[in-house]
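After this line comes subunit A, so read on.
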Amino acid sequence: MSGATITGLAVDFATKGGIHHAVRNVDLHAGPKRILGLVGESGSGKSTIALALMGLLAANARVTSGTLELGADRFDLAQPQATAALRGRRMAMIFQDPFASLNPVFSIRAHLNEVLARRSSEPTGEAQRRAAIDALSAVGIDRPEIRLTQYPHELSGGMRQRVAIAMALLARPDLLIADEPTTALDATVEAQVMKEICGLRDRIGCSIIIITHSLGLVAEYCDDIAVMYAGELVEQGRVAAVARDPGHPYTRALLACEVTIDAPRGADARRNRFRMIPGDLPDPMNLPSGCIYRTRCEIAIADCARIVPPPITVGAEPDHWARCIRVEAR
Partner candidate 1 sequence: MPAFASYIAQRLAAALLTLAGAIMFLFVIIQFVPGDMISILLGPRATPELRADFAQRMGFDRSIPEQIWLFFGRAVTGDLGTDVISNRKILDMILEVLPNTLQLASAGLLISLVLGIALGCIAALKPGSVLDTILGVTSVAFITTPAFVIAIFLLLIFSIQLHWLPVTGAGDPGNPLDRLSHIILPATALSIGWIGYLARLIRASLLEVMSEQHVRMMRAYGVPEGRIVRHFALRLALVPMIAVMGIGIGDMISNAVFVEIIFARPGIGTLIYSAILNRNYPVVQAGILFTVITYITANLLVDLLNAVLDPRIARSLKQAA
Partner candidate 2 sequence: MDSYLSLLRDIWRSPTGRIGLILVIAILLFAIFGPALSVDPNKIAVKDRFQGPSLSHLLGTDNLGRDLFSRTAQGTRAALIISLLVVALSLLIGAIIGIAAGMAGGWVDRAIIVVFDIVNSYPAVILAMGLVALYGTGFGNLLIVVTVLFIPQFGRMARAQTLSLRHQPFIDAERILGLATGKLIWRHFLPNVLGPLIVLASMNIPVVITIEAGLSFLGLGVQPPQASLGTLIKDGYTFLNQSWWPTIGSAATLALATLGSTLFGEALRDAADPKLKGHGR
C-alpha cells in the first residue's frame, strides 16, 4: 500500500441553468496508513469528489479530467468506468446514513458475503462464515455469530456503521472513502465508530479519506487535512501544521469560528458573540475570476482577481500548501 494521489480532478454537472463546474482542479494526496480529513461547507464539492473517484456520479455529472494513482497504477478518471473494477477490491466506501446503508430484507451475513464473493472466490461456506465473524469481532460487534443472522432493523445506528466498516475490512481496499460516517450518530457512538475506522487504518494499512464538515473530528482523529471551498481545494497539510499555522484565509476563518465546548469562556463567548464568515458562497454559474475566495476574503488585493493562485508552500513543512498569493502576509 503506497497511498492514493489524485491529480487535476474536475467534475461538471449539467443543470437546467447551464454547466455547473462543481469541482475544479483538485489535487489530493492520501498517504498510506494515514487518514485525510476532507472538510468544507455543504455544497463545496466534497461528496462529489468521493463519488467521482468511485465512479458513482449521477447521470448528469461528468468527470472532465483527473487521474488517480493508486500504488503503482494510474487511472484516467475522465474515462467512464475507469475505477469500476476497483470497487470492492482496491477501493471501498462508507456512506453517511447508517440507517439506509443496508438492505432491510437481507441479513448481515448476506451483506458480508457479497463483499467476500467479490473479493476472491472463497470456496467453502464455512470459510466465508468464519471470515465474516472475524470481521464483525474486529470492529467490536458483540456475539458476531448471532449478529450474522440478524437483519439491519435489529441493529442500532452505531452497529450498522460498524457493519459497514466490517465490509470495508473484508474488502481490504487500498483506499477507503468515508462520506460523513458519523454525522447521523450521537457523540458517544461517534467516538466508537471513529475508533474502528482508525483501527481499520492500522489493521490493513490503507489510505482513508474522511469527508466531514466537523473540524473537531478532523482535529481528533485525522492525520492530514484538506480544505474545500466552492469546488476548489484551498489548503492541504498535516493536521497539526494546518491547525497551528493555517496558510489560507478561509482556513483561518474556519478555525476562528470553531467554538470549543470545554474551553474556558472567552470574551467573545461571554458576550454571546460568535464569529461568522461574512458573505455567501459564490454563484456556481458565475464564478469570480482569479481566486475563488476573494469576494469574502479579508486580505484580498487587486491581483487576487487576476491570478488563479497556485499551491504555495506554507511554512517549513514540505506537504503543507495553500492556494493563496498572500500566504506570506498571514
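For anyone wondering why these and not others, all candidates are chains of the complex that A comes from, given by their letters.
Keep in mind that, in the parts below, a residue touches a chain if its C-beta (ideal position, glycine included) is under 8 Å from a C-beta of that chain, and two chains touch if they have at least 3 such contacts; residues count from 1.
Values in this document were obtained by computation on a predicted structure and should not be read as measured data.
*Asks:* Which one touches subunit A in this complex, out of 1 or 2?
*Replies:* Spelled out: of the options 1 or 2, subunit A touches 1.
*Asks:* For the complex, which residues does subunit A have touching candidate 1?
*Replies:* Per the touch definition, subunit A meets candidate 1 at residues 54, 56, 84-89, 92-93, 95-97, 100-107, 114-115, 118, 142, 150-151, 153-156, 158-159, 164, 167, 171.
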